[in-house]
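Now for chain A:
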Amino acid sequence: MMPQIALPILIPLLAGAVSLVFWRSRGMQRFVAVAGTAGLLITAIWLLATVNREGILVMHMGNWQAPFGISLVADLLGAIMVVLTGIIGFAVALYSLAATGRGHEKFGYFPLMHLLLAGVAGAFLTGDIFNLYVWFEVMLVASFALLILGSEKAQMEGAIKYVTLNLVSSVIFLVAVGLLYGMVGTLNMADIARRIATLEDTGMVDVLAMMFMVAFGIKAAAFPLFFWLPASYHTPPVAVSALFAGLLTKVGVYALYRVFTLIFNQSPGYTHEILLWGAGLTMLSGVLGAAAQYEFRRILSFHIVSQIGYMILGLALFTPLAIIGGVFYIMHHIIVKTNLFLVSGIVRRLRGTYQLKQLGGLYRSHPWLAVLFLIPALSLAGMPPLSGFFAKFIVIRAGVEAEAWGVTFIALLVGLLTLYSMVKIWNEVFWKAPPEEGDIDPYPAVGHREMWLMTAPVVGLALCTLFIGLNAEPIYALAEASANQLLDPSRYIEAVLGESEEVMP
Partner candidate 1 sequence: MEPLMAVSIGILFATAIYMMLRRSIVKLVIGLMLLSNAANLLIFVTAGLTRGAPPLVPPGMSAPEGAVADPLPQALVLTAIVIAFGVLSFAVVLVRRAWEIVRADDLDKMKDTDT
Partner candidate 2 sequence: MIELLKGTLILVGAVFMFLAALGLVRMPDLLTRMHATTKAATLGATLIMLAVALHFGEVAVVARAFGVILFIMITAPVAAHVIGRAGYFVGARLWSGTVKDELRPNYDPLTHELKSGLETQENAKRHPRETDSD
Partner candidate 3 sequence: MIGAAWNLLLGFAWVVLTGDFSGRNLLAGLVFGYVVLALIQSQVPALAGHAQRLPRLIMFIGFFLKELVLANLKVAFDIITPPWYMKPGVIAMPLKASNEFEIAFVANLISLTPGTLTLDVSDDRRVLYIHAMFLDDEDELRRSLAELERRALELFH
Partner candidate 4 sequence: MSTVILLSLALMCLALCLAFVRLFKGPSLPDRVVALELFSSILVGTIGLVAIATDVPSLLDVAIVMALMAFMAAIGFARFLERGGPRDD
C-alpha cells in the first residue's frame, strides 16, 4: 500500500473537515491552513518522487479491483499536477494569513480553500471518469463559495455567470459520462480506453469526444467558451483569484489531456484538428481581451485564457514534443499566473486599487516588488531565460516540426501581445509617477509581519520560475517522461487493469 497516492486528496479533505469542526477558532484554522497545505505539498512531492522512480502508481480504493471500484491513478502528469497544487496551495495559504479579512476567516475561507485543493487533487489523481465529475463538483462548489465570500455587488454579478456556465459544463460532462456508460458499460478510464478500442462504431466515440471537449473546454476556458472567467476572476479577494488562476482552468486542461490521450486517441485527424483551431483562437482571443483592459486583475484574467491556448496547442499537435511543451507550459503557467495575482494583491494592498490609471510610482517606492513583478511577468510573456521561454519555445518548436504554421504564427504573435500587456502593467504601475504625488500613501502602512507573509510566497514562486528557467533540464526530463506516458496509453491501462485481458466481463 502506497498511501502517498491518496494522501494528497485525504489530507486537504481532513484539513477542511478539521477546520470546519474548529470554525470558531481562528488560531486553529490558521494553523491547519499552513499545516494542511504543507502536508499536501510534502505528500505530493513524495508521490511524484515515487512515480518518477517506479512508474504509474495505482491504488484501488476499497480494495476493489479495477474496473469495479474507483482506482486512483498517479501517472507523471497527475503527480506533477498534484505537486503544483501543493505549491500553489501552500503559497496561497501563507499569503492568506496576511491578506484575508477576519470576516472571511470566520465564514469559512480556510475550509473552502482546503476543499478546493482537495477537489483539484482528486481530479488529478482519479482514474475514474465519474469520480472525476465528483471532484470537479467539489472543486466547483468550493470555488463558488470562495467567489461569493464577502457578498459584494461585483462578486454577485460575476458569480452568476461563473456558476451558470460552469454548471452547464458539468451537465454536459455528466451527460457524456452517462452516454459513455451506456455504450461501454464501465467508468474506469483505463477500462473505457480498452473497451472503446474494441467498438466497431467509432462514430459515436467521436460524438462523445466532442461532448467531453466542450465540457472540459468550458472548464479550461477555451475559445469560445471562456466567458465565465473574465466575468468573475477579478471580483473575489485576491488570494482567491490567485488560487483560481493557478489551478481551476488547469484542471480542465488536465482533463482534456487525460481523455484526449487516453480515451479519444482514435481519430486525431478529426478531434485534435478541432482542438488545434480552438487552441489558436483561444490564444488570440484571450490576449486581445487583455489588450483592451486597464485593470490589473482583468488583464491577468484574460491572459489565463490566452495561455490556456498554448497548453491546448500542445495537446492538439499531438506529437511527443508538443505534449512535452504542453506539460511544461502547464507547470510554468500555474506558478507564474498565481504569482502575478499575488503581486497584484500586494499592489492593491499598498495603493488601494487595481486600476492601472490610478496606480504608479511603485518602482520608486518598492523596487523589490518591481523585481518580483518583473520575473513572473516576463516569464509569462515568454522572455528568456525564465520558465515561460522554454515552455513557449518547446511548443513553437513542436509547431514548426509539425508544420502547423498558422497556430505557430499565432503563438508567436500572442507572445508579443502578452509582452505588450505585461509592459503596460509595468509602465502604469511601476514606472509611471503616481497620479497625485502628494497622496502617495493613502493607506496606513503595511505591518512588517503582514508584508513578510504576503511577500514570502511571491518570492518563493518567483524562485520557482527562475529555477525552472535556469535549470530547465530536470523539468524538461519530467515533462518528457510524462509525455511518453501520455502517448503510450497502454502503460496506463496496464498499470490500472493489469496485463490480463480476461477482466472484461
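Criterion applied: all candidates are chains of the complex that A comes from, given by their letters.
What we mean here is this: contacts are C-beta pairs under 8 Å (C-beta built on N, C-alpha and C of every residue); 3 or more make two chains touch, one makes a residue touch a chain; residues count from 1.
Given the structure is predicted, the values throughout are model-derived calculations rather than measurements.
Chain A shares a touch in this complex with candidate 1, selected from 1, 2, 3 or 4. The touching residues of chain A, counted against candidate 1 in their complex, run 130, 133-134, 137, 140-141, 144-145, 148, 151-154, 156-161, 163-164, 167-168, 170-171, 174-175, 177-179, 181-182, 187, 227, 230-232, 234-235.
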